[in-house]
Every structure is written in structure tokens, then in C-alpha cells.
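Of the protein chains in this complex, all but one are displayed in their positions.
Residue numbering begins at 1 within each chain, and the chains themselves are lettered A, B and C in the order written.
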Amino acid sequence: MATRVKQAEDRHSSLGLTDDDLLSMYRTMLTARLCDEQQFRLNRQGRAPFVVPVSGHEAAQVGTAWPLVRGKDIYVPYYRDMAVCLVAGFTAKDVFLGLFGKADDPSSGGRQMPAHWGSRRLGIITGSSPIATQIPHASGIAYAMKYRGEDSVVASWFGDGATSEGDWHEALNFAGIHKLPTVFVCENNKYAISVPLSKQCAVEELSVRAEGYGFPGATVDGNDVLASYEAMKEAVERARSGAGPTLIETNCYRFYPHTSDDDDRTYRSREEVEEARKNDPILLFGNYLKSVGITDDAKLEGVREELKAEVDRAVDEAWNAPDPEPESATRHVFAEGSGEGGPGGSSSPGDDEATSSKASGPLG
Amino acid sequence: MATRVKQAEDRHSSLGLTDDDLLSMYRTMLTARLCDEQQFRLNRQGRAPFVVPVSGHEAAQVGTAWPLVRGKDIYVPYYRDMAVCLVAGFTAKDVFLGLFGKADDPSSGGRQMPAHWGSRRLGIITGSSPIATQIPHASGIAYAMKYRGEDSVVASWFGDGATSEGDWHEALNFAGIHKLPTVFVCENNKYAISVPLSKQCAVEELSVRAEGYGFPGATVDGNDVLASYEAMKEAVERARSGAGPTLIETNCYRFYPHTSDDDDRTYRSREEVEEARKNDPILLFGNYLKSVGITDDAKLEGVREELKAEVDRAVDEAWNAPDPEPESATRHVFAEGSGEGGPGGSSSPGDDEATSSKASGPLG
Amino acid sequence: MAEKNMVQTIHDTLHDEMKADDRVVVLGEDVGARGGVFRVTQGFLEEFGEQRVIDTPLAESSIVGVAIGMALHGLIPIPEIQFADFIHPAFDQIVSEAARIRYRSNGDFGVPMVIRAPWGGGVHGALYHSQSIEGFYGHVPGLKVVIPATPRDAKGLLRAAIRDPDPVMFLEHKKTYRLIKGEVPDEDYEVPIGKADVKREGDDVTCVSYGLMLHHCLEAAQKLQDEDGVSVEVVDVRTIAPLDKETILESVKKTGKAMVVYEDNRTYGPGAEIVATIAEEAMLDLDGPLVRVAGPDIPAMGFASNIEHFYMPDVEKIHAAMKELAEF
Partner (left out) sequence: MAEKNMVQTIHDTLHDEMKADDRVVVLGEDVGARGGVFRVTQGFLEEFGEQRVIDTPLAESSIVGVAIGMALHGLIPIPEIQFADFIHPAFDQIVSEAARIRYRSNGDFGVPMVIRAPWGGGVHGALYHSQSIEGFYGHVPGLKVVIPATPRDAKGLLRAAIRDPDPVMFLEHKKTYRLIKGEVPDEDYEVPIGKADVKREGDDVTCVSYGLMLHHCLEAAQKLQDEDGVSVEVVDVRTIAPLDKETILESVKKTGKAMVVYEDNRTYGPGAEIVATIAEEAMLDLDGPLVRVAGPDIPAMGFASNIEHFYMPDVEKIHAAMKELAEF
């Protein structure tokens, strides 16, 4: 998994990525990292009871989320995917509204734990805590896309732990049978909380399982945002062209404990964590940007300061936002009139609110 | 899958099978076939409300059950496995006691539908209707065998349909991780009731999935009892030696409808069925036995008449056996004293009845 | 107006709904060429094609999970669980996902789908082809559970379920499929989800039930009327959740005596909530004990006819309890 500082040759142009693309990818990765550092600070201050870290997964997430088309494709992330959601359109403030459980939390209005992402407007499917349950949803959305004749794609993200669940197997099998326009992305950080990969499976690479479902699998360096992007770009094109699903395994590492409730010293040595940090995806990407002359240390420092200020502002705004009304807890058990996602509604971003299914007829 | 009449060269001696072994394998296969024909006759006569056929699977079942050691190894069959249970020690009468739901039905005393096999005495684990639920049990039994330091092996059988269930995935994954002494046998007859293989998976051979669990898989001609035996013998030796699990896929065909409630004409052409019957495993094995001079048509006819008489006798005895007492329905919801399988009990054949766990201490 | 049995009615209603709205798709085991093991989707594959009539792999969790995804993206999926006994692998997708998606997203997402499942005993189905599951799913906020007992209700409730913006579990008692026939209006109509129905008017005793048992109750009530001139009001719950307390309480307040009949295991079963509701809200109107007639607390009915019969509440058992209550 070890990755050395990249050579100076240009690896991004051939991928169709401009210098600006690279810079905004870098900014997104760094924003996620800064939000992470902030949320742990807030946790220590007693202002955030529960934190789910992303640090270490930024390249895998930004690289695999980037090839999707906003406003058209669908994102089915899991709790670790802050950076996926930032790519999809979440703002730092949105992140902290969720962290503080505020009424304006776009995911759930303060109902769910932090990092349980969702936004119909942005095409991010609401997520739950039970591992792997979202993967069959992705297959179903992909089926609907194909059925409706869209040329859109849905991607789902999950950890290595999720691959052990029956739902994971059933979802991939269904997608393979119908050659659905979807990509399955495994963020393999080698642990399911404390359970090491060796106790989760008897294979070196989880991507080998794709063969059993009749579609290709690939394993890439998840610390390398360009490698992650390249693999995903191919998979998305494959899906969009009607050739079917792909399973992409991105090898990465979780720098912090599983959550603010975890103590990873019980199952990982500090040396192991330090070793992994040498491949910090943001560090590596920064080095690449410098090596190809897109930026320099001074510019990068400027970006960090600018983003840091933004994140601090987001924290203040979110902190001062209103809490949900206690009585609001009884709402939305069932639909409240046609304003809510009902028959005819769709996860597609931009789709207007659900129409009643009474208006039947042709699709669209 | 097409298999031609075997040449005259001896294929069994090298497998360590004597002429007598072959003849008793043949008798077991034929007994299953005759029980099948009888139970459908009884169904038409209105004497048996529900029938699960085995015809077409006899070679796959006898070939894969034969290498296990009775009184030591454990069988975890599914409803289709009449012939597996005959190998394990079931008699034709036992089969019909279950068919008629009699008090002496060894599997359930008339509680379960026919073909829901089980017998602690014979090391056949009680089965249910929900597909694939028995496979994790096999992995657990294998874990206990290894933990207890036995050199026994547990095999589980299931259809192609079962491979789609989450439990199937989870059970194989667990067995692979712990290199358990177990063999997974898929009787692939190409249909889950009416659903063809092409709508169940996107692969040619289900055995390719074994690689994703870190152990070998093999696909064999399930109409060829010697080929099935050979593959299983290797797998059992592998398991017993501590080398771990194997997935064996036996290609076969179900000659009758799924059950007496099914009408297979809605989903299979008569031509397809007729074509498959040309590879009737009993016919093929009979031809082999003749080709290597172990028997001849006259002898085979004699065997058929002898077994036919046995099966008819079994039907009469079972039919005249007592029904369960209605009030007995309230029994065995929970253990009735230490006579029943409780802590310390074991599925191992020959194990004396369960001891109470109060007597704790060393294993055994 | 035509007389149909339950299975024909459900088939025809589903057919008309698919014809009228191409967002409606059915998926499940053997729903295609086989037309469903109970023939509910017979002929659908030929008419609507395999894109809308989907034979799935043998995997209930994904049958529901994939349907949820379809519902999230503009379709109205109608997953069929071949037997209610086999819905258990999908428990997580139903309870954690389908029933909670609207709530957890604060109303942002909805899951319009109808989960169909044949349930119930008396068909030689033994432990795994006879189960009642409404006791589990009635306890899941965010999920609606309906059980039609007549063809007329089956059509109206199925149409209402398909038009409902939230997940609805539609339970069809296997034994009623061909046994129960009745007039079915030709015109389009809906039977509102959440409304019980008085299937027989009476003054002396209120008998609350649903599914196959409702018909046993009606027969027992008639017997009691004929033999003893006792007039029993029979209330068909129709919707397990949300439960229509009003209709039940209104009847009990009128008769002053109440019994609940259900096939599910007695303890912690659906009848417990109905009895508890009556006890809490109509105790002072009662002039007799509250009575439950239900399946015994054993894992399931057996295969052998006599042990299956031992399990199932039947007309005799119900009539005896009714008579005793009436005479109290």
C-alpha cells in the first residue's frame, strides 16, 4: 500500500482533469480534513457528543465521487463519507448542523446521529446505521434508472466490514444479473472497528469477489486520489454505457479511532498508525500538485488558512442555529400530504417534490 | 452437462471403491428413485398431500454423501436430499413415516412437512423450510468439531437457489476465515422452482465464488456418481486434514416438478426434460456397472424387483403406523428434563443424550 | 359486479393497476413464467414484460431492499414474498429501512411500496408455510399493515395501498384464496387504510377478528343467533396498523361484551393490543370478561392433520367461547 512521492510527470491531463479540477479536488479533501479536526476539538470541548472521522479516506472518497455528474447521478454513501457528500454538494455548515443535531441539518433535522447523510435535493440517499443495508437500495435505484431509460449512474460506498453482510452479497448479485448502471466502492481501511481484515475474510483483495457476480473488480491505492479517480471514471463510463457494474476496492487507512466513542489503542499499535500517516492522501496529493508545478507551499498554506476560516465560520453559524422543536418528533412518521416523497417521487436531484401516484400514466 | 455411456475402462478401483461398494451405491440410488415413484403414486391416490421429489439428483447425492463416515461425520441436508439421508442411515420406511406425518417419523414425529430430514442418532441435522439457513449451522458445527479436537467433518447440501441468500455468503465466509473441516455441496439443477439460473446469477459456474472465500471450488457432472464421489472424497480428505473447506457444484437436473404442488410445464419445455432424462444418473451408472462387467441386465432387474418389494413393504408399514396424539402438539417447546438435547449435548451420532450443563468441566 | 374468489380479485386488481400505471412493477420469486406459486401474477410476464415482472434470486432481504431503491427512484414496486414465513430475512430492510426512511430523513424521502405476502394456516403447511406475522409488523411505526378478509375489501385495500405514499404490508390469508368468494364492484374504489368494518351487526357481544378467523367468527355468530337467539356484532379489523380504535370501542360500548379472535400465537399477539385498548378505554362499559381465542403458544402448527387442527381456532372453539361470554 506504501506510496512514494509522485514523479514530476503529469498524470492528470490524460484523465481529462485540468489544473483547476485538481485544485478544487484538493480543496474538498482539505475541507473534509479540517472539518474532522474541528469536530474532534468540539467533542473534547463537550459541544459534540458523537463524532465520526473521515481522515485518511479523503482521496478514496473525493477520487471516487468526482466522476459522478451532480444533478444527475445518485450517491449512496455510508457514515464515513463526509468527503463524498462535500463533492455531492454538502457544505461545511451542513456538516456541523448535523454534528450539533440542529433543526436545519439537511440530512435529518437533528433526528439522526451525525454522519448519517442524506439530501434529496443533492441526490444523496438517506443513510441509516445498520451496515450494508444501503447497497440493495443502490441496486434498486440502478434498476429504476435503467427502467426509466435514464443515462444516469448510482454509486454506493461502504467499508470492508460491509462486505461480510448478506445484504452486500445479495445486492451485488442482483446488479450483476441485470447489468445495472452502478458502481460499488469499498473503502478498505483494514478494520471493522477493531476486527482486522484477517478475521473478516480469507482473501487478500475483496475485489476478487466481483468475478462471482459476473462483473469486473479492481483494487486501487485509496491514498492516491488520481488512481481512485481513474478507476472510478472507467467504472462510471462502463455503467453509463450499459456494460454493467464494477466493484472498486480502495485501500486506505483510518487515522482516528472508529468514532469518538472508540479507543483504537486497544487494537492498533501507534507505530502502525504513524506508518500509515506517512501516506496521508492530502500530503501525497499536495506533493503531486507541487511536483507538476500547479502550486507551491505558500499557495497551499494560503488555501489551508482560507478553508480553515470558512470551517470556523461554519461551526459558529451551525452552533447558533435553532434546535428542533420537541413536538416535531411526532412528524413524518407517515407522509403529510403530497408535499412529501411518495409514489412518483424520485431520488433524482432536481426532481420536483413527489407527485401523488393518482396521476398515473407514462414515466417521467 | 451431457454425458455419454462410459467406456469399459475401470474408473472406480483407483478411487478405492470395490464392486460391492458400487452395487450398494447403485441400490441406494435406485431405492431413492423407487421411493420417489411411490410417493407420487400415493399423492395421486390422495394418500400423501405433499411430495418433494429427488429423481435426477441420485448420483449427486449418493456420490457426495458416500465419502462421509457414518457414526462420526455430520450431514446437513436440505429437503431434496432423500438419497443423502438413505446413505446416512434412513430407511425407506423412515421416508414414508415422514411422508404420512406419523408419530414415528424420525425427523419430527409428524410435525414437519415431508422431506424435512433430521435424526440426532444418525448425525443428520434437523432441517427447516427457509432456504440456506442450515449452511451457517454447518459452519458452526465445523467450528465446534475443530474446537473439540475431533477429526470429523460436516457437509451441507443445498440447491442453486440457496446460493443467492445472504446466509450462504456469510456461512462460506466464516468457514473460509477459520479453515473449517466442512464441505459445501451445491446441487445445481438450474432452477429455483421456476427461476432459471440466468435470473439467479451472472456466472456460468457457481463454484467460482469459492475463490472469494479463500478456498477451492469445483464443478462436477452430478449425473456421474463416480465423478461426484471423487470430488467429494478429495474435499473430505482436505477438510479432515485441516486444510479447510471446499465448495462442490454438482450439475444435475430435477426430473419431476419442484413438488407435488408445482406445475413445471409453465417454465420448462417437455423437450428439455426429455433431453435431461437421457442422462438419467441411474441409467448411466447401470451402464457403467455393466460395461465393467460387475453386473448385467438380468441382475439389475433382480435388484429392482427386490428393492421394489422392500419399498412397497415400507409403504404399508408406514401407512399403518400410529398418528401423533393431538395433545402432543404442546410438547417440546422447551426441554422436558435432561433427556433432551441441552448444553453438552452434541449432534454427533452415538453421543449419549444431552447432559445438563450443570456438570461443567473439560470437553468431551 | 362479479363474484370472485380472493386470489382472482387480487390478480385482477394488480393487473389493472399495472395496466394503468407503468411505474408499478412486481418482483419476487417465481412471479414471472410461473405466475407466482399461487397464480396471483399469472399472465403478467406475457402482458407487461420481464422489466416489470421480475423473477428475483432467492433472497428476500434484497427483494425488499431492491424494492426500496426502486421506490426511492420513481417506481411503485410491489415485492411478493412467496410465503409470509420467508419474510424474516427481510426483517431488517423492512423495520430499519422501509419503515424509517421518511422519519429519519425528516420527510425528505418516501418509500411507496406494497409488500405482498400469503400468510396463515390450515393448509397442511406445517411450521414454515402457516405462520402469522402481523404481530411482529403491527409493532413497527412507519409501516402500515392491512389484511383483507373479503374480495371486496381486497380490491379496495390493494388499490389504496398502491396509492399510499408509504410502505404498506398487504397480507393475504392463503386459506381464503379460493375458499372465500364474494361480489366485487367493477368500478374503481378504495377501502381506506386504517378503518375497521362491522361485517355483522349485533347487540349482545362484540367479536373482533380479521383474516380467515373473521369468517369462522361470522359462522359462529350465525350459529349462536340461530340456536340461542344471541346477536353478535362482528368487527373486521382490516388494518392491523394503524389500528382503528374508534370502530372497535363504539361496538363494545354498545354490546358491553368483547372477545378477540386471532390465529397468531396468543401471547404478545395482535389480540393483546386490542384487548388492552378495550380495557383502557371501555372498562366501565363492560359487563363481561374480556376474552381471547387465539393460537396456542407453540412454535407453529404441525403437518399431521390432527396436530394442525389442534393449533387452529375453529368455528366450534369460537362458538363455545362466544356462547360462554354471551351467557355471562
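Quick note on the criterion: a residue touches a chain if its C-beta (ideal position, glycine included) is under 8 Å from a C-beta of that chain, and two chains touch if they have at least 3 such contacts.
Since this is a predicted model, take the numbers as computed values, not measurements.
The chain not shown here is in contact, across the full complex, with A, B, C. When the omitted chain is restored, the residue from C:G69, C:P118, C:P148 or C:P270 that touches it is C:P270.
Within the whole complex, the absent chain has one touching residue among C:A33, C:L179 or C:L286, and that is C:L286. The chain that is not drawn here is touched, among residues B:T28, B:N43 or B:S108, by B:S108.
Among C:I63, C:C217 or C:A300, only C:A300 touches the chain that is left out of the view. Touch with the chain omitted from the figure is made, among C:P112, C:G135 or C:G211, by C:G135.
On the side of chain A, the interface with the absent chain consists of residues 49-50, 101-102, 108, 110-114, 116, 128-132, 161-162, 164-167, 192-195, 199-201, 261-262, 266-267, 323-330, 333, using the contact rule stated above. Within the entire complex, the positions of chain B that touch the omitted partner chain are 74, 107-109, 111-112, 116, 118-120, 125-126, 128, 130, 133, 135-145, 147-148, 166-167, 170-171, 173-174, 177, 331-336, 338-348, 351, 354, 356-358, 360-363. Chain C meets the missing chain through residues 61, 85, 88-89, 91-92, 95-96, 99-100, 103-104, 127-128, 135-136, 138-139, 141-142, 241, 243, 265, 267-273, 275-276, 278-280, 283, 286, 289-292, 297-300.
Here is the rule we use: only the chains that are shown with their structure count from here on.
With centres defined by CA atoms alone, the chain at the far end from chain C is A.
Averaged C-alpha coordinates put the centre of chain A at 46 Å from the centre of chain B. With each centre defined as the average position of its C-alpha atoms, the distance from chain B to chain C rounds to 37 Å.
Multi-chain contact residues of chain C (touching two or more other chains): 56-57, 59, 61-62, 89. Contact of a single residue of chain B with at least two other chains is seen at positions 164-167, 199-201.
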